[in-house]
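Note that one protein chain is taken out, while the other chains of the complex remain in position.
Per-chain residue numbering starts at 1, and chain names A and B are given in the order in which the chains are listed.
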Amino acid sequence: MGHLVTSVAPLPLQGGGLGRFIDPFVQFLTDITNLEPVLLQLLAFGLLLGGVYALTALGLTMIFGVMDVINFAHGVFLVVGMYSVWLVSEMAGISPFLGIPIAAAVLFVLGVVVHVLTVEPIIEAPQQNQLIATLGVLFIIQSAIEIVFTPDPQQVELSLGSIQVGGVFIPLGQFYALVIALGTMLAVRAFLNRTDLGRKIRGTADNRDGARYVGINVRRINYLTFGIGAALASVAGGSIALFQRFDPFTGETYLINAFVIVILGGLGSFPGAFVGGLIVGMIQVFGGYYLPGTTAQVLIFLLFIGTLLVKPEGLFGGAEA
Amino acid sequence: MSAIETVRDRYRTFDDQRYAPLVKGVALFGLLAALPTIIEIDVAGMELAALLSLKVLILTVIYAYTAQAWNIMSGYTGQFSFGHAAFFGIGAYATQALVVDAAVNPWIGMLVGGVLAGGYGLIIGALSFRFKLQGHYFALATLAFAELLRFVVTNMSELNGANGYFKAFPRDYGAEYGLVAFQFQNDLPYYYLIVGFLLVVTLVSWVIKNSWVGLYFFAIREDERAAASVGVPSFRYKLIGVAVSAFFTALGGAYWSMYFNTIRPDTVFALFKNVELLLPAVVGGPGTLLGPIVGSFIVTPVSEIARTTFSDINGLDRIIYGAFLVAIVIYSPRGVVSWPSQARALWKRVRGDEEVSE
Partner (left out) sequence: MSADETNAPDADIDRDGEQILSVEGVGKRFSGLQALDDVDMTVNRGEIIGLIGPNGAGKTTLFNCISGAFPPTSGTVKLDGDVISGLPAHKIARAGLARTFQITRPLEELTVVENAMVGAHIHTRRRSEAREIAMETLEFVGLADKAEEEAGELTVGAQKRLELARAVSTRPEILLLDEIMAGLTPSESKQMLDLFRQLRERGTSLLIIEHDMKAIINISDYVKVLDQGKGIAFGAPETVVEDDRVIEAYIGGFDVDA
């Protein structure tokens, strides 16, 4: 049953009528009352996908929290991470697991450069200007990848197989990705809470002017945060590359879902990103199983819009850096 | 007085006249009308048409038109929409669904699309403004409303799902090639038709700009609270801006669907479409009348020429797009049309300095 929604072509369309909206839910409820084993399997897939999704949103939410910028280039940073891991393992024969930290280092530098060139000059400008600038960066990097590596999908050669736990089938690639995601999130949390730089970043996120007042070099915090955000994107991308094919445009889907997660959880919130990632992952997995085609994505957008309208600060808004 | 200054003064006197906008408009649209002929003029054995085909011209004017429509909402009222593909797609789909499935005349389909898009715009606006979404949040909400439609349409078998529509022949809806059928057998009439569309939306924009509505729009863009404190009903006027903008954007989508052979959710509702619809206005100068047109004549031909000239390098046109985006917001957020006045200000400063030093 593969990687579910993200790689499955739309199912043949079903007929019209209200039945197509009601039947899946009836089926879902029947499965619950019958305690169908498939539910446990779906839950496992949802957790695997949601954990990785949470990581894709982490860098985005951090950059937003600290400098109030929505980084449209985040998705393509993810893709650069994927290609970096692929290059390292294909060309240099290094294990893709080792490729991930290399990709993170590369992306940290790229992130700082992008920030200094495009975001910093307009950090005080109206918000849509930063949005447009990072969108420009998205197109430039995405097309550069397309030109260099062709638009064809690539794949990290890695046959990790799968294990079975209590009748639940777990692909190891996704499992390692989840482990990396959880480990990274814990590490970032520790970094923000325990280190001097981390505390400064949190302080800046809480109150930019206050941070300036107590002598924090906000400019430096900005580009470091942007670099860290990009590095986190590449770790996410690298872990996704462990189990999934990718092409230069893969980032778009992840970017949109990362927006959803960030808004759901609350811009700038870490626990929010985790819970938001799980919610989106679960909807995609369960929706992909029960609903026709890509209808699950419709649900996700409705949830997104609803959150924006009713609780734009998100479930965990303003709780933490 | 130097010759240049004389010319400049004459121009200023001309500029103050009531008929100046009319003269400028006639000159601009006269030039647009003459373009198909101009590109075929032989200059030193080279025709401009080799680079700039009629197809590129049509595409350029389509995007000038849609940017002008986007501008009414986002340039004038300042409510930055990142989801105009929703309206564009509604226009295209309403037209094709009615033409193909019900043999309705495309002009009627187009108007239905316009009204539906206006309605969708009102829903988006009423929700977002009522809940006071601003800045990033508003841009993301508009994007979400557009993406929502993309997935809804993709999953609707009634609208042929991901396959979309293939344009019908005029005889299928009881018409013959020509204006009534909204279909022609060559590109030239298509070009004049879209220039006509552009003329209409530009006139509407001009009327808005030169009435209290435009002033209210700008006041809302600059400072909503200050505007409300002197009697501007900002909620209502923002809705007017969205609805008018959505309506005209949908007509652009309808034209698109009658010019090209197919529409699919991944083309008319595409994520990238949102960018294409706003970029000319941002590059040319948001909130200005000329900006969207000038912007499109810069952005569209360059990326089209890049696409056709370097057809083996897929994606070069998007790099150019990206570079435009970054450069314009960093170096000239008021757009290309602000350059003459900025140059004048610079010139004044330079000369002023000289006078001081004398």
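The rule we apply is simple: a residue touches a chain if its C-beta (ideal position, glycine included) is under 8 Å from a C-beta of that chain, and two chains touch if they have at least 3 such contacts.
On a predicted model such as this, the values are computed, not experimentally measured, just so you know.
Asks: Which chains here touch the chain that is missing from view?
Replies: B
Asks: Have a look at B:29, B:177 or B:218 and name the one touching the chain we're not showing.
Replies: B:218
Asks: Looking at the whole complex, which of B:104, B:228, B:313 or B:327 touches the chain that is not displayed?
Replies: B:228
Asks: On subunit B, what residues meet the omitted chain?
Replies: Subunit B touches the chain not shown through residues 210-212, 215-216, 218-219, 221-223, 225-235, 287.
Convention: only the chains that are shown with their structure count from here on.
Asks: From the C-alpha centre of subunit A to that of subunit B, how far is it in Å?
Replies: 33
Asks: Under the definition above, what is the set of subunit B residues touching subunit A in their complex?
Replies: Interface residues on subunit B, with respect to subunit A: 80, 82, 127-128, 131, 133, 135-137, 139-141, 143-145, 147-148, 151-152, 154-155, 157-158, 161-162, 271, 275, 282, 313-316, 318-319, 321-330, 333.
Asks: Which residues of subunit A touch subunit B in their complex?
Replies: Touching subunit B from subunit A are residues 10, 13-16, 64, 68, 70, 117-118, 121-122, 125-133, 135-140, 142-144, 146-147, 150-151, 248, 252, 256, 259-260, 263, 292-295, 297-298, 301-302, 304-305, 308-310, 312.
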